[in-house]
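I'd like to ask some things about the structure below.
Coming up: subunit A.
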Amino acid sequence: MMLDSTDSYVTEDGRTIGGVVMEMKNITLRFGGVVAIKDISFDIREGEIRAIIGPNGAGKSSMLNVISGFYVPQDGEVLFHGKPRPHMKPYEVAQQGIARTFQNIALFEGMTVLDNVMTGRLNKMNSGLLAQAIWRGKAEQEEIENREKAEKIIDFLEIQHIRKTPVARLPYGLKKRVELARALVSEPSILLLDEPMAGMNVEEKEDMSRFILDVNDEFGTTIALIEHDMGVVMDLSDRVVVMDYGKKIGDGTPSDIRNNQAVIDAYLGVAHD
Partner candidate 1 sequence: MFYREAGDFKTSYTDDNQTFPIKFDRYRYYVVLAVAFGIIPFLINDYWANAFLLPFLIYSIAAIGLNILTGYCGQVSLGTGGFMAVGAYACYKLMTAFPDVNIFFHVIAAGGVTAIVCTAFGLPSLRIKGFYLAVATLAAQFFLVWLFNKVSWFYNYSASGQINAPERTVFGVPVTGANTEAWATYLFCLVFLAISAIIARNLTRGMQGRKWMAIRDMDIAAEIIGVNPMRAKLSAFAVSGFFIGISGALFFAVYLGAVEVGEVFGIQKSFLVLFMIIIGGLGSIFGSFAGAAFLVLLPVALKLVGVDLLGWPTDIVAHIQLIIVGALIIIFLIAEPHGIAQLWRVAKEKLRLWPFPH
Partner candidate 2 sequence: MKMKLPAMALSALMIASPVMADLVFPSLSYRTGPYAAGGIPFADGYADYFTMLNARDGGIGGVEARVLECETGYNTEKGVECYESTKGEGALVYQPLSTGITYQLIPKATADGIAIHSMGYGRTSAANGKVFSNVFNYPANYWNGASGAVNYLMSQGDISGKKVALVYHNSAYGKEPIRTLEELSAKHGYDLTLIPVDHPGQEQKSQWLQIRREKPDYVIMYGWGVMNQVAVQEAANIRFNMENFIGIWWSGSENDVLPAGDKANGYKALTFHGVGSDFPVFADIQKHVVDTGSAAGAGDQIGTVLYNRGLYAAMLAAEAVKTAQEIHGVADINPAQMRDGMEALEITEEKMAGLGLPGFGPSFKVSCENHGGPGLVGMTQWDAAAKTWSLVSDFSESDMDVIQPLIDADSMAYAAENKIEAGC
C-alpha cells in the first residue's frame, strides 16, 4: 500500500499507526575513507515498530547513532515532525524525546538499578543546584514524583527485587532489561533499541519480545530496533529496513522483505540462523 506522510492506518492487530515522525533523507556517513552509510533514506511512523536489519558491519548501529545525534552525517538530513533537524548534540536529541538502548550494554555500573532508572528521568527534572543542595521544596518534591514514575516502570518490567542492587552485580539478561527501563522511563516519543535481544536465550528473548510489544501497545511508543534474529524481527515489526554494506537494499513490511530478491541474495542467502 502507498501512504502519504500524514496518513494513518490501522494494523491487523488493531493498533493505529500514524503519520511520519522522523524521516532520514539521503544520509551519508564516512569515517576517514570508510563509508559507513551511503545515501540512505527511510522514515519512521508514529506508533509503529520499525526494524533495521542487515549483516554485521552493514551500518545499522551507525544509523542509530546518527538518529541519536552522536554521529554527524556528512550528507543528508534528518526530518523530525516534518521539519529538518538542525545539528544537535546527543543530549539535545534526548531532550526531544528520543531514548535508546545500546548494543553493548551502557549502564552506569557504579550505580544501583534504581539510580540507573532514575537517570532516565533527568530531562523531566529541573530544580536548581541550590535547591538540590538543601534538599527542600521543588528538589525534594521532584525526587518523589519522579521516583513514582520510575517505580512504575520497574514494576512494569518486573525488576522490583533488584531495585537497590548495584548494576555491576547483575547478570546479562537483567542488565538488558534495566537498560530498557532506563530508556522507557523517560517517556520517549521514539525508542531506539540496538539489538535488545543479542546474547539472550530463547526464554529471555520471549520475555524481551513481550516487553517490547507491551511498551508499544500500552504507551503507544514508536520503536526503531536493530535485531539479528530474523524470526523475532518478522514477528515484531510493522516495517523493516534492510541494509548491506552501508546501502539500503530493501524497505517494506515483513512479507515484502521475505519476497525481496535483493534481500534474499544479500542477507538471507548467507543466512545466519
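With respect to how the candidates were assembled, all candidates are chains of the complex that A comes from, given by their letters.
Convention: contacts are C-beta pairs under 8 Å (C-beta built on N, C-alpha and C of every residue); 3 or more make two chains touch, one makes a residue touch a chain; residues count from 1.
Computed from a predicted structure; not experimentally measured.
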Neighbour of subunit A by the touch rule, complex-wide, chosen among 1 or 2: 1
Complex interface listing, subunit A residues touching candidate 1: 68-70, 89-91, 93-95, 99-100, 102, 106-111, 115, 118-123, 125, 127, 129, 132-135, 139-140, 142-144, 147-148, 151, 182-183, 186
